[in-house]
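For this view, one protein chain was removed and the others were kept in their places.
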Amino acid sequence: MTHPRPVLPGLLDTEAVRKDFPVLDREIHDGKRLVYLDNAATSQKPRQVIDALSGYYERHNANVHRGVHVLAEEATALYEGARDKVAAFVNAPSRNEVIFTKNASESLNLVANMLGWADEPYKVDERTEIVITEMEHHSNIVPWQLLAQRTGAKLKWFGLTDEGRLDLSAIDEVITERTKIVSFTLVSNILGTHNPVEAIVRRAQEVGALVCIDASQAAPHMTLDVQALQADFVAFTGHKMCGPTGIGVLWGRQELLEDLPPFLGGGEMIETVSMHSSTYAPAPHKFEAGTPPVAQAVGLGAAVDYLSAIGMDAIAAHEHAITGYALERLSAIPGLRFIGPESVEDRGAAISFALGDIHPHDVGQVLDELGIAVRVGHHCARPVCLRYGIPATTRASFYLYSTPAEVDALADGLEHVRNFFG
Amino acid sequence: MTHPRPVLPGLLDTEAVRKDFPVLDREIHDGKRLVYLDNAATSQKPRQVIDALSGYYERHNANVHRGVHVLAEEATALYEGARDKVAAFVNAPSRNEVIFTKNASESLNLVANMLGWADEPYKVDERTEIVITEMEHHSNIVPWQLLAQRTGAKLKWFGLTDEGRLDLSAIDEVITERTKIVSFTLVSNILGTHNPVEAIVRRAQEVGALVCIDASQAAPHMTLDVQALQADFVAFTGHKMCGPTGIGVLWGRQELLEDLPPFLGGGEMIETVSMHSSTYAPAPHKFEAGTPPVAQAVGLGAAVDYLSAIGMDAIAAHEHAITGYALERLSAIPGLRFIGPESVEDRGAAISFALGDIHPHDVGQVLDELGIAVRVGHHCARPVCLRYGIPATTRASFYLYSTPAEVDALADGLEHVRNFFG
Amino acid sequence: MYQDVILDHYKHPHGRGLRDGDAEVHHVNPTCGDEITLRVRLDGDTVADVSYEGQGCSISQASASVLNELLVGKDIAEASRVQEAFLELMQSKGQLTPDDAMEELLEDAVAFAGVSKYPARVKCALLSWMAWKDATGQAREEKTA
Partner (left out) sequence: MYQDVILDHYKHPHGRGLRDGDAEVHHVNPTCGDEITLRVRLDGDTVADVSYEGQGCSISQASASVLNELLVGKDIAEASRVQEAFLELMQSKGQLTPDDAMEELLEDAVAFAGVSKYPARVKCALLSWMAWKDATGQAREEKTA
């Protein structure tokens, strides 16, 4: 099947980019070239990141901080250097505002737990309210449900419009004087929706609530500027942005990190320990108990270098073009229904859809036989499936190495799926 | 300086072993061969582990669980396969008792938090007591201090004898009917002491207290059998046992993991989520929120394979011989005082000492100039320093690749340090 | 994986729809949202009817249809043997080549052998079979109570 492909403005030189990613050369199911469209679940890793990891273990590995030997000093410099890189990447006012965690989920749990154990004015208790949205990833729902259960606070949320956008029409009733924290995703991993930060932040500031932004699906794809967002906390995860698994980031405003209590206790996060009591190191170390993910930070630093060299704006433009093209091609498939915004405006590079009444498992499996990797299921956002009355979706998601030819392969593959089960 | 080296029984073929560790070839300070004696802080990584990490990222990388595409299935099989390997390594009755965390510190915090949020009979509150020891790593002190502060429970501990061993003489007064949990280290990272598990477990069982063992300094060095230990929880960390940073393990008894509440909330740890409430997956997933350290688990699996191929008993015998030799050589140095047991019985391969009144920082720095990497400081066990009235120690710690020649280099280096500051 | 037999059952399911039964169960596969409501009617020791309704992928749908075809009319002991053989096949991770005895026992259900290679799909194939086992147990308790 051929399709006259329009000229897409803003594409990256994907032939060059793809050479950096060893896995993209992989053939599966007897010689089918991998078409990897599961980037919202995790991204692939460029050679530069893989080499940074190996190089770290082959030459510099040591535990960090307090060592007086060469390897310990090198490892510390590499680890703290990665913090500098991440701080610059998100335009943090201070490197000390960048906390390394194990993933975005830990980052979000960290915020919830800091507030659960905080003193006034931050304390979350039975007189207070927590606000999230119906399109959150489970990792931005369950920590707040747990916090609400354990403190007696009330959990509220913004619902969704039929078009897959946040329904902010009752914003003044949802965010009230009782609200202590508003936590929401910048870009939805299931709907692709890019949310209007400003309106929410403005209302939160009006009532004196803290704002936590889940940027897991934003940091990999666009310029992230924590100062411009005006949030108090921003969480994201390394493995979705060309970095290794096992590392996440929480950025938080310095005053808050100073005022709020620690979460995990242990080595590295202390100032001084006696059996009777302990005092804690200043942030970020206060929130980094135990041996940190040293190699993973180095790998994330390499990822950030890699992305920055290509340019986040260029990456965003590329994905905008690819996403627009994919929306166009998929909308031409009979019986295909988008779950999420149908236009490329204010949306990320993840596209969820239903294909007639063919179950997403079957769609995904038949695509896999063609070498096309998509994700099927509730994408850790089951409330969205409940909202739209579907058990699951099929999701294709793009990244800087995705090509129009891969979009064509997807569209053709979906036609094949239709015929197969037709 | 030469020293007639005795024949040491039980040594590994370190010439062969060392070829597996790229970093050991490294030269520092203008051509000095690295003598790495900081293994209690972190171990070096064999080629087999580094390659497992690269291979994972180059060929199989995907997010785990629920994927229907080939990469997702491969990644899941590799991740869960690593769990099988770790379960076998510690002789766990069930693979579902093995929880992957980010490090031992998280494992210990996980136990403390499970108990903090538990219902009876596990609940820790103001009527209950928590027991630790004075030789714990900060990561097995601070989580319990936080738990005590937050629940009102009383924190008690076993003190130390002048010889650097646990003082269990008042065991019946320390562990009482009020004790809910006893948490202690199997092998001390600062003193080297190997603690008598049986006596403590017996008393804990008598009063119905749970037992948590910090095996961070044991798992890398000897056969670890969680069933033989008869503990309820056992924590350890990947980076000290030839594995990557960014991964730790908590083993826990199945019934407990079923009964106890979750800690971090998010993707992967749920059964079903609605905005109003969630139910949780069975263990181990219940305790693994978010994208797990997939590559790191694969790396830890490779480390476990590597160690098992050499044999944990063989490694223990090697270290026993090296440690005995080191104790002998160091004891001959004028002014050197051991902090910890002076004999090789019931001790691990970490040796702390004071060298006259030369400050450990100076000892470490001058050794570093000779290419010898030791650790100086309180080794995240400041109460031990307070107990023995010293600001810090110098610590040399060995592993399977340590050689008698490295012990000689250390002993000669310490003589040089003495002369330098003499 | 998608053997013609499976696709046939998916497109033309046997015995779909809910009819009278002695016991009804509702089983869910929480990770993918597959659901089945299944009723069993016993006639003495015979499986008189298995009726069902549900939503899910082709594998779970076809598997319910095959179950209906295979088990209805068999006596419970024989049906349980079939159920156990199917369970064994599905848990074989693609390592088991059904022998003649198994082929005879499982008939069309042998077509699911390929599914056992896909861990994410094994639960789909087993959904109705686990529901049947559960419902049959309940129905027998009813009768003997």
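Structural remarks
For reference, chains read A, B and C in written order, and residue numbers begin at 1 within each chain.
Heads up, the rule we're going with is that contacts are C-beta pairs under 8 Å (C-beta built on N, C-alpha and C of every residue); 3 or more make two chains touch, one makes a residue touch a chain.
It should be emphasised that the depicted structure is a prediction, and the values quoted were computed from it without experimental measurement.
For the chain excluded from display, the touched partners among the shown chains of the whole complex are A, B. Annotation: of B:I132, B:L264, B:L327 or B:V366, B:V366 touches the absent chain (contact as defined above).
Touching the missing chain, out of B:R347, B:H378 or B:R418, is residue B:H378. When you scan A:E206, A:E271, A:E328 or A:D346 for touch with the missing chain, the hit is A:E271.
Within subunit A, the residues in touch with the undisplayed chain are 65-68, 72-73, 76-77, 271-272. Interface residues of subunit B facing the missing partner chain: 358-362, 365-366, 369, 376-378, 385, 391-392, 420-421.
The rule is simple: only the chains that are shown with their structure count from here on.
A summary of chain positions shows that the Cα centroid lying nearest the centre of all protein Cα atoms is that of chain A. Taking each chain's centre as the average of its CA atoms, subunit B and subunit C sit 48 Å apart.
Subunit A and subunit C have centres, each the mean of its CA atoms, that are 40 Å apart. Looking at subunit A, residues 361, 365, 376-377 sit in touch with two or more other chains.
Residue positions of subunit C touching 2 or more other chains, listed in rising order: 31-32, 118, 120-121.
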